[in-house]
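Heads up, the thing below is written out as structure tokens.
Note that this complex is displayed minus one protein chain, with the remaining chains in position.
Just so it is clear, A and B label the chains in written order, and each chain counts residues from 1 on its own.
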Amino acid sequence: MKQVKLDGLYKTYDGTTPVLSNVNATIEAGEFFVLVGPSGCGKSTLLRMIAGLEETNGGAITIGNKRADQLMPSERDLSMVFQNYALYPHLTVFDNIVFGLHVKKVPKEERKRRGRETAEMLGLTDYLKRKPRQLSGGQRQRVALARAIVDESPVCLMDEPLSNLDAKLRAHMRAEIKQIQRRLGLTIIYVTHDQVEAMTMGDRIMVLNKGVTQQIGTPLEIYNQPANPFVATFIGSPPMNIAEGEIKDHKLFIEGLGPIPLPNGGAIDQTHVYAGIRPEAVRFVHDPVREKGSGLIEVKNVEVLGNETVLMFTAAGRDWYARWSGQWPVKPGDRIPVMIDYADVALFDKASEKSIKHGQSPDVAAEISREEVLL
Amino acid sequence: MRMRKRITLYILLILSSIILFFPTVYALMVSFMNGREVLSGAVLPSSFSLDNYKKAFESLPLLSYLWNSLVISAAVMAGQLIVSSLAAFAFVFIKFKGRNALFFLFISTMMVPWEATMIPNFVTIQELGWINSYFGLTVPFFALAFGTFLLRQHFKTIPKELEEASQVAGLSRFQFFYKVVLPVSKTSLVTLGIYGFLTTWNMYLWPLLVTNDETVRTVQIALKQMQTKEVSTDWGVVMAGVIIVVIPTLLLLFGGQKQLQKGLTQGALK
């Protein structure tokens, strides 16, 4: 297994507009590294640059200890899973799996053994003689996976490999890929636009927007300490509520909500900020008058999901969400008192969009130590 | 479907079939008739005697003509498949300057009718010493803009990722061509193959020009020979010749009809 190092990568297709600029990252050996970002932000481009399918216009890629950005794809010692699987339609499942071994002139016996083993691992043993078109979507996906891992390449690249599957199968394959990765200790660089996939699979996540790295970190770091409003709203569902706010008289003012008092000693230099509040931090209050930072909201939409209820309302000219656990008897048009605790608010500087203060997530507040769980 | 519509359709289908197929069936019937029956204007032969076929093979070296036709058609088919698929591959899988202009140039050759250029071509073949040789009958037809076009349409449907997967696996470009692109495009290749074989087997004007002895003469020219040879044509024998000539192509057509239809419509319309 090898480390992959990206150093100031730069890419442009037309010579002027950058598609990627100054991308830096070190993917450790054996790590599950997820590249996440909205569609068109350059994830695939970055992955394809690592694969050698797209040339770099600046910067360096190092795989293992070898400078790789001028090597042919086949010389980079990696495997790849494509979104549409790219199975060879004229070959059987087995021949698809061992195609790369064949090219690399691995002896026949070994080819057979490794092909069988991999097929077994992915539950494809019964389908080895079939052609790809005789398989279901999920089975094709497994063949593509098998083809990528049979190589025993030190690095495996995956570009939205689950996006063509239905939701249930996707959840299943998420777990399965993760398990295989752990078992074989693979280095995987995984591209997705789905933040759930990123959160559930990644050891570390890199959030990309418009070709610029927004943040790199573990899933919880990214969720709890988003570096800027983009990351804050991109990760989490429903997204974090964001609004412009003003800090005056030791209070945070957000249009449409009551002023939120700052705690003693919590003074802040900036006056113009973005305030971010996770939906679960918008809480119901019984007595709006006595509690500080409360206000009345008018409910615009309600989604009752069985174990939780999501309300939508308007504040500061934007759609806001509140998420409460349990089933709430609320209807659109209802006016409901809510409050926001300053401790839960994340603040970002309005000009630079840099984080000033992280919000304390309600779950973190009730933190239980690992020792207690294991007891 | 309503009964009335169904019956109307069957009537139309049967009538059309009879009208369309009558000449062929009639030729088959005449091929079994003796001279007297032909002259009497009979529709059915009294017996299915193979005398005419025997005579046809005796009066002309038909067997060697058939062989010539077979060799020439197979060679043109193979040549067209190779040359067209190479060109189509370049047009689809290699990015190079002037690709579109060059493709347009290729397509423009479809508008130059072979008949309009036959004079210089005849002279060229003469100068190459290819009169009465397989070369003269095959090589000029190897490059086929239509074939390149047809295959290009099909190659374009091959996902880009398949090429990239092959690159990651370490295939060279030429390996990608013959290990992936060709096998994946089998249907189009078969279509083009059938098309090439049929058109070459049925070629008439060019063999008439570049053959003047029996060495490489094709069956089509044999038919003309049969029909003009004797003063009073023995129609039974001539029709036997016709049947012999059309059987290979009809068999090929019946076998490959679905394939041909699918491939040709794709090529023509996409």
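Annotations
We take it that a residue touches a chain if its C-beta (ideal position, glycine included) is under 8 Å from a C-beta of that chain, and two chains touch if they have at least 3 such contacts.
Operating definition for what follows: contacts and distances are computed from a predicted model.
When the listed names "Sarcosine oxidase subunit delta", "Tryptophan synthase beta chain", "Sugar ABC transporter permease" or "ATP-binding cassette domain-containing protein" are checked against UniProt, the chain not shown comes out as "Sugar ABC transporter permease". Interface with the hidden chain, as seen from subunit B, comprises residues 1, 5-6, 9-10, 12-13, 16-17, 20-24, 26-27, 30, 38-39, 41, 43, 82-84, 86-87, 89-91, 94-97, 99, 102, 106, 109, 111-124, 139-140, 142-143, 145, 148, 173, 198, 201-202, 204-205, 208-209, 220-221, 223-224, 226-227, 235, 238-239, 241-242, 245-246, 249-250, 252-254, 257, 260-262, 264-265, 268-269.
The definition used in the following text is that only the chains that are shown with their structure count from here on.
Those residues of subunit B that touch subunit A in the shared complex are 159, 161-162, 164-165, 167-171, 175, 180, 183-184, 186. By the touch criterion stated above, subunit A contacts subunit B in their complex at residues 48, 51-53, 72-74, 78-80, 82-86, 88-91, 99-100, 103-104.
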